[in-house]
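Let me begin by presenting the structure, written as structure tokens, before commenting on it.
Every protein chain except one is present and positioned as in the full complex.
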Amino acid sequence: MNNYRKYFLKKGIWYILTLVIALSLNFYLPRMIKGNPVDSILSKYKSVGNTDTRKKLYETFTKEFGLDKPLPMQFLIYLKNLTKGDLGTSIMMYPKKVNAVLASALPWTVGLQLPAILCGWLLGNVLGAFAAYKRGVYDKIIFPISLFVTSFPFFIFSIILLYVLGIHFELFPIGGGYDYNLIPALNFEFFKSVIRYHTFPFLSIAIVMIGGQGIGMREMALYELNSDYVKYSKFLGIREWKIIQYVFKNAMLPQITGLGLSLGTMVSGALITELVFNYPGVGTTMFAAIRNLDYPLISGCTLIITLAVLLSNFIIEILYGIIDPRIKSAQLEDS
Amino acid sequence: MRSSLYILLKSPKFMIGVCLLFVFFAFIVIYPMINTNDPLEMVNMRFQPPSSKNILGTDGFGRDVLLEMAHGTRTSLTVGVISGLIATTVGLIIGIFSGYRGGIVDEILSSLTNVFIVIPSFIILILVSVSIQAKSVFIIAIIIGLTSWPWTARAVRAQTVSLRNRDHVNLARISGFNTVKIIVFEILPYIMSYVVMAFIIQLASGILSEASVSMLGLGPSNTISLGIMLNWALLQEAPLFNAWWTLIPPALTVALITFSFYLINLGMDEIFNPKIRS
């Protein structure tokens, strides 16, 4: 059990380090703007209201940015605010807090991406393993289709889906998170509406994922099926079903690692997909924030996204440690 | 080397990919020679459907979509190539040193690589793009290149590690060759095919990164790219106007170009990857 703990500790420390780097990047990169950021922000709002409002805006932001203090000091203020959960105040939705904006957007994004990526990953792997095992007809059909589908990035696929199935065939609604004349409430009608609007973005992500995972898993499974230990096990009389279990488990391990590696790209792609469907998640929020140069909001979005990816990666690493029996016994060389 | 080329030419996946690419390449070279107008010039009313006058219709600004496509594809491909070169080079250097040296150097470089794999390059891209006002195509390409190298670094490192203890490498080491010479002459030739494939993947992903970033509105200024075209289309609510010709062509182009690179890579993989070679 000691090795197990060592594994997690090592991983945990590394993730904390990464978190620190991420926070630093999130703080310092946008501040590469020369000059007083508040000035440049507010210069875009020359026409905003009266001088009184502008003065208030100026004060709020100077205080928040802590511009009167040196940069490292600002970073510490930033961190302090973070621990309090304060991500700043949005400019375009002043005086709404960034937290509030994100709090309403985040559930939509998580509710879309989590099931889509998970379903896509699971289904894709099962399909890939199936095609590798059965070969023949399934292989000849599933493989080329998967190949074609997987080369589409999510958001491109979503555009095609939008037009072909949405506008042309009008299968599902193409914009928003729910019917606009409904008020969010915990009733069945709202839920039904959410599902309907959820379908297209969900499919855009899930289908492409299935394609990608299918191809990867098929390759891994084929590789394992042709390995020496399969032959040896057969020669010792072990039954087919058991051997399939061996192969599946061994092929899954690199797939799990692969999921972790590509999570960043997937999340990014999924966010852009939100844009295409005007889905009220973090992606659309960021889109609007960029358009309006709402720096605190942009910063808040990037932070949330980075944290989410880091957390997911950490969970995946833990899962891997549990599933791969070798981690429990000995420290593997980092390969 | 020549025999590999010959086998490649016989691979259907490889050839289809190359042909597809060639079609696009021909398009972006030939069409602007025929239609020498400025793509940013208004030629008609906005959101006109495809007609004999504007083969792919007009966008929300009243500009000819086909001409925009020719220029936009060119930009996107340029970004892809530049960012691909940068990413591959940086990844190659870091990966080889990390893999060959081992020890502390390896630990540090690997941890660094992993940090930048986990922190989405997309996010870094946004953070940097947000603070720079005027972005040229080159700057965007450089930023993309400098944020997407970890993938290549990791792959190259794995290859280098497996080559590190081969006999010919050990022989060179004993003979007293210095590190750089060993790397260039004993290791590099064996991973070349791998590096080429990595470059192709970085190229394709560079195009995608540019498209993603441009769709968000952080793309290069004063140019057209496929991502920027999509960005405009979304901003002007093309779906509402049912102006499919402003969204589908750039989207399909991105998809097909990435698809062709993917095919080329698959074709090469079947030939160069000993694991799949049956």
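Letters A and B name the chains as they come in the text, with residue numbers starting at 1 for each one.
The rule is short, and it goes like this: a residue touches a chain if its C-beta (ideal position, glycine included) is under 8 Å from a C-beta of that chain, and two chains touch if they have at least 3 such contacts.
Basically, contacts and distances are computed from a predicted model.
Visitor: Tell me the UniProt name of the left-out chain, picking from "Diol dehydratase reactivase subunit alpha", "Thiazole biosynthesis adenylyltransferase ThiF", "Uroporphyrinogen decarboxylase family protein" or "Peptide/nickel transport system ATP-binding protein".
Guide: "Peptide/nickel transport system ATP-binding protein"
Visitor: Determine which of the presented chains are touched by the chain that is not presented, and list them.
Guide: For the complete complex, the undisplayed chain touches A.
Visitor: Based on the whole complex, identify which of A:55, A:192 or A:242 touches the chain you can't see.
Guide: The missing chain is touched by A:242.
Visitor: Extract the touching residues of chain A with respect to the undisplayed chain.
Guide: Spelled out for chain A, the touching residues are 227-229, 231-239, 242, 246, 249-250, 253, 324-326, 329-330.
Note that only the chains that are shown with their structure count from here on.
Visitor: Hey, how far is the Cα centre of chain A from the one of chain B, in Å?
Guide: 21
Visitor: For a test of understanding, state which residues of chain B touch chain A in their complex under the given definition.
Guide: 110-111, 114-115, 117-124, 126-128, 130-132, 151, 158, 161, 205, 208, 211-212, 215-218, 230, 234-235, 239, 242, 244, 247-248, 251-252, 254-255, 258-259, 262, 266, 275-276, 278
Visitor: Which residues of chain A touch chain B in the complex?
Guide: 14, 17-18, 21-22, 25-26, 29-33, 147-148, 150-153, 155-157, 159-160, 162-163, 167, 174-175, 219, 223, 226, 261, 264-265, 267-269, 272, 275-276, 286-287, 290-291, 295, 298-299, 302, 305-306, 309-310, 313, 334-335
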